[in-house]
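There's a structure below that I have some questions on.
Heads up, one of the protein chains got dropped from this complex, but the rest are sitting where they should.
After this line comes chain A, so read on.
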Amino acid sequence: MLGPQGADAATDAVWPPLTRRAAIATGAVAALSGLSWPAGAQAGPLPVSEVAPGHFVHYGAHQMTDAGNAGDIANCGFVVGRSGVAVIDSGGSPAVGRRLLQAVRRTTDRPIRYLINTHMHPDHVFGNVALRTAGDDGAVAIVGHARLEAALRARSDTYLGQLKARVGPTAAKRARFYQTDIAVEATRQLDLGDRTLELTAWPTAHTNNDLSVLDPTTGTFWAGDLVFRTRVPAVDGSVLGWLDVLERLRARPASTILPGHGRAASSWAAALDDQQRYLRALVSGVRAVLDDFGTIEQAVATAGRSEAGRWALFEQYHARNVTTAYAELEWN
């Protein structure tokens, strides 16, 4: 168990200096260590599909992170514009990030300009080290919600510990956390030459640092984990806030919606109906227990059970979602 001082040292050790020069130096180290990265079943470029012109997505597995999947459990991908590439999320380990980089390189020789992190969760950011250092003229700019870096700093020890336990010590040794180079407070545009990506930083929903990416020229909306399909949603922010944000998403023009987990959807109804039903069942189930002066354990036993069987990994996440919702709703 780490006391405050031990944890402090660990955090500083993994958080690299923030200057561009230092980032390049880190890149050199990563490039060298890359020579010895293991090959095997997980080697080679991540399979990607072009779901809209210039938009390439890789679908992660609906599994818990383990050594077998190396954290390849969330969607990630990239947008190829005329002047460069924006990568959106990086997978759940340095190895997955490296395979995503290979997929980019197989698709285009245009430079990677941006690495957009849709939120703090480890299955979306632990590949950062592979992509951050892949820029042709220096570091790739990391783009995130204005609260992303803060949220990562608060959790870096926990996330590294989990990565080590679930994927392995090598993954944890290679993983790096980075400062957000472009912090989005509300909205921001990223010019890729033939298209301009529109980024939106949302109020607390799935987490307190959710960021979405819209390409208006193709109507492609990268929702990150604001949208879950097939895999049960995980509440790590505010269930009420999330329901509010989902209503606001429906007003956005989009013909292709890319969830953080699950397949692309061609309408907001297809993207959101199941998820809204789940979150509403969670809220109403917990409220019923609270109104009856019930406990957390009673809520876990009853709330949202009608959703069992409708989602992958339901039993792995639902009880925690109920606990989180209970703690939120007893005061709200």
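One rule holds for everything that comes next: a residue touches a chain if its C-beta (ideal position, glycine included) is under 8 Å from a C-beta of that chain, and two chains touch if they have at least 3 such contacts; residues count from 1.
Assume contacts and distances are computed from a predicted model.
Between the listed names "Iron(III) transport system permease protein", "Quinoprotein dehydrogenase-associated SoxYZ-like carrier", "CaiB/BaiF CoA-transferase family protein" or "Imidazole glycerol phosphate synthase subunit HisH", the UniProt record for the complex's undisplayed chain reads "Quinoprotein dehydrogenase-associated SoxYZ-like carrier".
Only one residue from A:Ser49, A:Thr158 or A:Ser306 touches the chain missing from this view: A:Thr158.
Set against the missing chain, the residues A:Gln63, A:Thr108 or A:Thr204 yield one that touches it, A:Thr204. For chain A, the residues touching the chain absent from view are 1-4, 7-8, 11, 149-158, 161, 204, 207-208, 236-238, 293, 295-297, 300, 319-320, 322-324, 327-328, 330-331.
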